[in-house]
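Take a look at chain A:
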Amino acid sequence: MRSMSAEAKVVFQRPHALLPVVTNYCPGCPHGIVHRLVAECIDELGVEGDTVGIAPVGCAVTSPDFFGCDMIEAAHGRAPAVATAVKRVHPDNVVFAYQGDGDLASIGMAETIHAATRGENITVIFINNAIYGMTGGQMAPTSLPNQVTQTSPYGRDVATAGYPIRVCELLSSLDGVAYLERVTVDCPKNVRKAKKSIMKAFRNQVDGVGYSLVEVVSTCPTNWGLTPQDSFDWMRENMLPYYPLGVYKDVVADGFANAAEAAAARNADCPVAHPATEGGLR
Partner candidate 1 sequence: MSRTMNAVLAGFGGQGILFAGKIIAIAGLIEDREVSWLPSYGPEMRGGTANCSVCVADDPIGSPLVLRPDVLVVMNQPSLDKFEGSVQPGGIVVADSTLVQRIPAIPNVKVCAVPATKLAEENGYKALANVILVGKLFAETHFCSEETIRAAVEQCVPASKKAKLPSNLAALEIGMNA
Partner candidate 2 sequence: MAEKVLMKGNEVMAESAIRAGCRFFFGYPITPQTELAAYMSKRMPKVGGTYLQAESEIAAINMVYGASCAGARVMTSSSSPGISLKGEGISYMAGCDLPGVIVNVQRGGPGLGGIQPSQSDYWQATRATGHGDFHVMVYAPSTVQEMADYAFLAFDKADEYRIPVMLLADGMLGQMMEPVVLPEPKGELPEKPWATSGHKNKRAHNIMDSLYLTAEELEDLNVARFERYQSILRDEQRAELFMTDDADIVLAAYGASARIARSAVVAAREKGIKAGLVRPITLWPFPTDAFEQVMSHAKLFLTVEMSMGQMVDDVRLASAGRVPVEFFGRTGGIIPTPVEVLARIEELSGKVGA
């Protein structure tokens, strides 16, 4: 083997932005995959030294120990507010929030919607696994109808507990948003697609395109009570029909330079939004 070392080529290694530490995620948890994808994007953009990550409350609460960039632990749901301020203080920083479904779509929904509608130039990675993992498997805002959880023991009754929130669809109506895509990481092909999407969400920030969010439909083998592979099966069977994968907004693909241009085109008929400028009316 030794004689082959000169010929050896590194084909796979830990991204620099992912620290050489053991995470505390459960076996089979997709958080590790998504962490790696985020770290790869930071590496490839060469921005680790300028990046500030905002961690949620939830399973990724310990992620500040795993990412090599500067990290902030936010209060539950407040990552978008924290990210907003960091980006306003240092517009040249690359700022990302990494949040779960309870954090982003329940307790932090106001912060999520308002950061999006303000068009904060940040990147949000949203892990949707339809359950509160950290606290032991309670009903999440994204839990499916009839899904059994610790706090919906007879299944989520939509008559009393309401319906799941589709975050990409919800945010897609907001003028401040530049890019929304829902992906998953259940197989190599989808992992590669997710990587492309996350990369785009980061690149959008670097290029000033605007608020970008990638929703990763994920699993929770521990709290779902399934093996990792069975979890992906359950996810494909039940979650993907409710949360279809795909691009929900992409102002660049729509032919605009950024979210602001797209918004201006959309509200072009509103006079006060388009005051007369020198050289004539709008």
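Everything that follows uses one rule, which is that a residue touches a chain if its C-beta (ideal position, glycine included) is under 8 Å from a C-beta of that chain, and two chains touch if they have at least 3 such contacts; residues count from 1.
With respect to how the candidates were assembled, all candidates are chains of the complex that A comes from, given by their letters.
Model, not experiment: these values are computed from the prediction.
Colleague: For chain A, which of 1 or 2 is the touching one in this complex?
Modeller: Touching partner of chain A: 2.
Colleague: Can you list the residues on chain A that touch candidate 2 in the complex?
Modeller: Touch residues, chain A against candidate 2: 48-52, 54-55, 61-62, 64-65, 67-75, 78, 81-86, 88-90, 93, 110-111, 113-114.
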